[in-house]
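My questions will all concern the structure given below.
Taken from a larger complex, these chains appear in their original positions, while the remainder are omitted.
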Amino acid sequence: MINVGIIGYGYWGPNVARNFNVCEGAKLVSICDLNEKRLNFAKSNYPFIKAYLDPNELISSGDIDAVAVVTPVFTHFELAKLALENGKHIFIEKPFTSTVAQGAELIEIAEKKNLKIMVDHTFLFTGAVRKMREIIDSGELGDLFFYDSVRVNLGLFQHDINVVWDLAPHDFSIMNYLIDEEPKAITALGSEHFGRKLEDIAYIAVHFGNSFIAHFHCNWLSPVKVRRTLVSGDKKMLIWDDLSSDEKVKIYDKGVEIKNTNGIHKLLVNYRSGDVHIPKVNNTEALKLEADYFVECIERNQKPFNDGEAGLMVVRMLEAADKSMKNDCQKVYL
Amino acid sequence: MINVGIIGYGYWGPNVARNFNVCEGAKLVSICDLNEKRLNFAKSNYPFIKAYLDPNELISSGDIDAVAVVTPVFTHFELAKLALENGKHIFIEKPFTSTVAQGAELIEIAEKKNLKIMVDHTFLFTGAVRKMREIIDSGELGDLFFYDSVRVNLGLFQHDINVVWDLAPHDFSIMNYLIDEEPKAITALGSEHFGRKLEDIAYIAVHFGNSFIAHFHCNWLSPVKVRRTLVSGDKKMLIWDDLSSDEKVKIYDKGVEIKNTNGIHKLLVNYRSGDVHIPKVNNTEALKLEADYFVECIERNQKPFNDGEAGLMVVRMLEAADKSMKNDCQKVYL
């Protein structure tokens, strides 16, 4: 049985608490929030918990095995480091840390102490992402041409991070999970419109040193909400529309074959267009599966796939995107 | 009455012929195609025309005032130059020319001889683009944040040009028409997948030296067809979906106001979300309006807004995109 303490009971914390509370191998023991009103709300939801206003007290208490850090990113490093130093496994919100250096330091500490770090990239536990991974792994799409992601809507503006740090962690982690190739470099272009030095629009390309490219459009200023990813291969193509309730993943039996024969104008192109298939995707709450997996990784002393390294890769990409945006779309190697 | 000869009776030529044939101020006099079969088809459609296999003969004939050049781009310069030198006005397919140098030379010749050049950016004569221009000019959208265009589908591969030269002329010309600001630089990223050294996917950003940015996604390898443009301003936002039959242009009374007050966490954000309006757009065939306008410009000795200069700007942007794609997304000034 893993005893869990949660730091942060704002927007996402209640979901983390709720899922650890019903997780078979875990016990929700304590919750901390700086805001007394939120803390009282936590107590009314879970009258049995120990409630703390000071995260240090929660972390240093002897009755927990793991700490869930559900706070703004600028606080991650300090809290996670303290937790690790106190011998606690950590379940930590995305993005993992504010800098690559911080993430690397946390990983090092965790390794020395044989503690687990799980970065909460919740999307990796959704039915849609799991189904896409299954499809891509099976080779059904063939060799991949490109990965194109659009995540745009109106707001919500974050006060301390730009749109890349807000939205791209989702898409970077999903792409890293789905695509076997390792990202080599980033070019990014951003713009900001409210004098805050924080981009509210960004276009980010990820380069792999070959013809496969990935592109991400993140935007807080779109009148419509779009959450759409295209993955196109030489055998089939797929679309993931996360806003669709019933047709999240569509697989198109479409393709193109090009044959260059002799002579400049002798291009033979064959288009293929067949059936469309919409597989059913699992609707189990992603965070529930992730909480179960966190407990399983600790109990079996097993490395999570969404561990510190995976979380660090995302931070590395975010840093590179920031640097490229500041330098006229310069190519930044990872 | 403007007598018109048409060179090229392939995919688009028949539309040009049909519209000049019913254009009040114009008379369709002659058609040329290298392919005898196509030429016979032209004759069966318009038994009264003079038919030529050799474009030089059409151009040098004394019975026409204007030549419509409806041929592949690599032939534009030679044909248009000859036509201008023979004292003919020209109506020429987009993109205007294969290089900036060629376009500049044609403009110079036309100016010396007081001949008109009209580049056939047909979209500028559609009801949707006209309506958007009306809306943007009225100031209804306020200060513009960004322009985002997606033009993707499966195929059709061109054998002599890349996806940028195939699709972006539409979007560059439309943006230039809608947006008052002058483009300053281009960054572009492309990829090709069939060993042809011709990109089949491209992401292009246009920079204006301020916070307004424009971005274009052109793609021949998408399983679904998308033709969608977002223009977002600080008062309202609009979406143009060219595939929608009844709701092409939607105007959203949406916005965001951000106030930074004292203190790092004291961000005040107001979102505004009001009505949506879908104006009726004119359904008159765009090419009909353009043919009428061509005649009008010649008769009134008036400079078309889609003249050689406008066409040249598009070619300049295409060249810059090519250069940026070849150089790792380098910023190329226009």
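By written order: A and B. Residues from 1 in each chain.
Rule of thumb we're sticking to: contacts are C-beta pairs under 8 Å (C-beta built on N, C-alpha and C of every residue); 3 or more make two chains touch, one makes a residue touch a chain.
Keep in mind the model is a prediction, meaning the values are calculated, not measured.
S.K.: Tell me how many copies the full complex contains, given that 2 of them appear here.
M.R.: So the full homo-oligomer, as given in this file, consists of 4 copies.
Going forward, only the chains that are shown with their structure count from here on.
S.K.: If you average the CA atoms of chain A and of chain B, how many Å lie between those two points?
M.R.: Whole-Å distance between the two chain centres: 39.
S.K.: Within their complex, state which residues of chain B touch chain A.
M.R.: By the definition above, chain B touches chain A via 145-146, 148, 154-157, 159-160, 187, 189, 191-196, 200-201, 203, 205, 211-213, 215, 217, 219-224, 230, 232, 234, 237-239, 252, 254, 256, 258, 260, 264-265, 267, 269, 271, 273, 328-329, 331.
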